[in-house]
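Sending over a structure as structure tokens; questions will come in a sec.
Here the complex is missing one protein chain, while the rest keep their positions.
We call the chains A and B, going by the order they appear; numbering starts again at 1 in every chain.
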Amino acid sequence: MASTQASLPKPIGSGRGKLRMTNRRREAVWAYLFLSPWILGFLIFLIGPMIASIYFSFTEYKVVKPPVWIGLANYTRMFGDDLFYHSLKVTVTYTLFSVPLSIVAGLFVAILLNQDVKLSGLFRTIFYLPSVISGVAIAIVFAWIFNFRFGILNYFLSLVGVQGPNWLGHPRWTLWAFVLMSLWGVGGNVVIFLAALQGVPIVLYEAAEIDGANNWRRFWRITLPMISPAILFVLIQGVIGTFQTFTQSYIMTGGGPANSTLFYLLYLYRNAFSWFEMGYASALAWVLFIIILILTLVMLKTSNQWVYYETAGEGRE
Amino acid sequence: MASLRSHRTRRSPQYAALEAFQRILIYLTLLSLGTAILLPFLWTLSSSLKPFGTGITFPPEFIPKRFEWQNYLKVFQTIPFFGYLRNSVVVTGLSLVGELVSCTLVAYAFARLRFPGSNVLFIVLLGTMMIPYPVTMVPTFILFNSLKWVNTYLPLVIPPFFAPAYNVFLLRQFFLTINHELDEAAEVDGASKFRIYWQIILPLAKPALATVAIFSFMYYWNDFMGPLIYLSDSEKFTLSLGINFLRSMRGGDDLSMQMAASIMFVAPCILLFFVAQRYIVQGIVTTGLKG
Partner (left out) sequence: MSDKTFRPISRRELLKLLGVSTAGAALAACAPKVVTEVKEVEVPVEQTVVVKETVVVQEEVEVESAPSFPMEEGELTILLCCSGPEDIEHRQGWNTGWEAAHPGITVEQDQLPAGQNYFEKLQTLFAAGTAPDLFDMWEGYIQPYAANGVLLNMDPFFEADPLVSKDDLVPAAVEGGAWQNSIYAFCQGFMPGPISLYYNADHFDAAGMDYPTADWTWDDMRDAATALTDIPQQWGLTYALWFVPWLYWIWSNGGDLFNEDETKCALTDPASYEALQYWADMVLVDETTLPSSEAQSLGGPMNSFQTGMVSMYLGNTWDVISLEASRDEAGLNWQSVLSPKANNGNRVWYEHFWCWGIWSETQKPNAAWLHVRDFVLDQVNQFAQPMVPPLRQLLDVFDTEENKALGYGPLISLAQEPGLLRIPGAGEKFDKISQLVQAEIDLVFIGEKTAEQAVADICPSVDEELARG
């Protein structure tokens, strides 16, 4: 597993064996001190419930009754469960499309909002608004936007001669409606990218301009690499987050029609609280965990190819 | 501001024209996207002013026939809005402080310090975000119950002081973009790790801190499940929970009043964002080095 840390400044006095060891040790002590809030929190609040839920995954647990050990039965059941595969497929499809889209859209909007524009503060607030408004209003408005007959989306499509589909009514289209909806919540990514864009030194742009680079080259060769740590964050966070999509499907479609929006977490939630199958839900949760973990490790490992961290002593890329 | 605009040195006429065109394009894009984004919000606003019983017409009516400001008053008459608001401010404020303090400390360690097990611990950190809440909710509740923290704010405000993973990861990524040469210079001068954290990293990471503040605030302000599970006395309820009292499970749902409450509920978030976003773009752009 490749190092996930950028290389660090050399401690003072490196080259002299004993001193280096003490310095390393001191640094490690400092590190653990700084880490202590997280480590303590993990040990006190997180690890107990995690172990409990692993235990539950080997039991039949109705929550209102104590758990009963059944060994691997939940897992063997899962691998024969159509809905497990189906919900996984729904979730993976959604993630595959919405994560890259929201990164690109977020970056695009962030760059726009980073320009020297009047009322930029106002625009930024407007773009962040969707992240701020909650459930009921969104559900109603989107139901209207995607309405087959009267909806705005199909209206615009008709203007270019395309017959809009029944977005929320037909199983073939509902997931795409959700992907489009995810774009509306792009504000979070925009904020992160905006903050990241601030960290790109103007000096670099100036130097590049002198060298005759045009906008596109500047973007590709300077901006992107310099904000690549933020892109990595948004990517990994996006995957971890969208694999656990729940609220929209719960509120808007209830997983339908015909299970076309039955996200994995919705299926899990129902097992946990509606169907008295907390044991099975726990098994589902840990399988999801493993899937997300593997994907994250892959992303981290390949990130060394394209993510640029500020390193001491090394020249610019 | 890291704007490309201000660095044009050439001022030839065609360049000026190109610039103007680009500006117009940018404004147009912003305006059209912005309006699209605003639409649902405007609809919520206009719904909040419609009288109970008008229903949702299609196509939607953006300007209500009658401005029923009463809906806003009704909210205050029906639920103890200010009580809930005060509770939300307390809970969100404390949680925000907790996250800012603890997450920066932990992120600094991951970003700057070398220690055995750093990779493993980082993966574990990420791992804590990969477990869906329904399966840990019951054991966590039992844990807090055994600590006798149920029906208090403790389960809500104490965990943020223990560096929740999301913001640690975010801050780590930002800290890693800060040039090391400043650290080194400080170390040569004999600064301790803590001083580097406090006097170099934090000030340089203002945009990231503002971002964390915004995200944290939003998360805790909107948190519904936490208060629902842990609070029993309705006087302790936060606003996110309290405004749901305006709904009734079946029937008699005054949507307009709920929309009015919704507007008032998001107003602080919008305000906070508007103020905080300035700190994001005001960030330090130099590397601190000459030339």
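We take it that contacts are C-beta pairs under 8 Å (C-beta built on N, C-alpha and C of every residue); 3 or more make two chains touch, one makes a residue touch a chain.
Treat the numbers as computed from the prediction; the structure is a model and nothing was measured.
Visitor: Which of these touches the unseen chain: B:27, B:198 or B:245?
Guide: B:245
Visitor: In the whole complex, not just what's shown, which of B:96, B:137 or B:182 touches the removed chain?
Guide: Checking each option in B:96, B:137 or B:182, the one touching the absent chain turns out to be B:137.
Visitor: Touching the absent chain in the whole complex: find that residue among B:79, B:96, B:214 or B:280.
Guide: Only one listed residue reaches the unshown chain, and that is B:79.
Visitor: For the chain left out of this view, which of A:151, A:164 or A:238 touches it?
Guide: Considering the complete complex, A:151 is the one touching the chain left out.
Visitor: Against the chain that's been left off, what residues of subunit A make contact? List them.
Guide: Residues of subunit A in contact with the hidden chain: 48-49, 52, 60, 62-67, 140, 143-144, 146-151, 166, 168-171, 255-259, 270, 273-276.
Visitor: What residues on subunit B make contact with the chain left out of this view?
Guide: 51-58, 74, 77-79, 137-139, 141-143, 145-146, 150, 224-225, 228-229, 232-234, 241-254
Everything below uses one rule, namely that only the chains that are shown with their structure count from here on.
Visitor: Suppose each chain is reduced to the average of its Cα coordinates; what separation in Å results between subunit A and subunit B?
Guide: 16
Visitor: Would you tell me which residues of subunit A are touching subunit B in their complex?
Guide: 1, 3-6, 8-9, 12, 24, 27-28, 30-32, 34-35, 37-38, 40-42, 44-46, 48-50, 52-53, 56, 63, 109, 112-117, 120-134, 136-138, 140-142, 144, 147, 150, 184, 188, 191-192, 194-203, 205-206, 209, 215, 218, 226, 229-230, 232-233, 236-237, 240, 243-244, 265, 268-269, 272-273, 278, 281-282, 285-286, 288-289, 292-293, 296-297, 309-313
Visitor: Give every residue of subunit B touching subunit A within the complex, in rising order.
Guide: Where subunit B meets subunit A, its residues are 1-7, 9, 23, 26-27, 29-30, 33-34, 37-41, 43-44, 47, 56, 58-60, 102, 105-106, 108-116, 118-119, 121-132, 134-136, 138-140, 143, 159, 161-166, 168-170, 173-174, 176-181, 183-184, 187-188, 193-194, 197, 207-208, 210-211, 214-215, 218, 222, 255, 258-259, 262, 265-266, 269-270, 273-274, 277-278, 280-287, 291.
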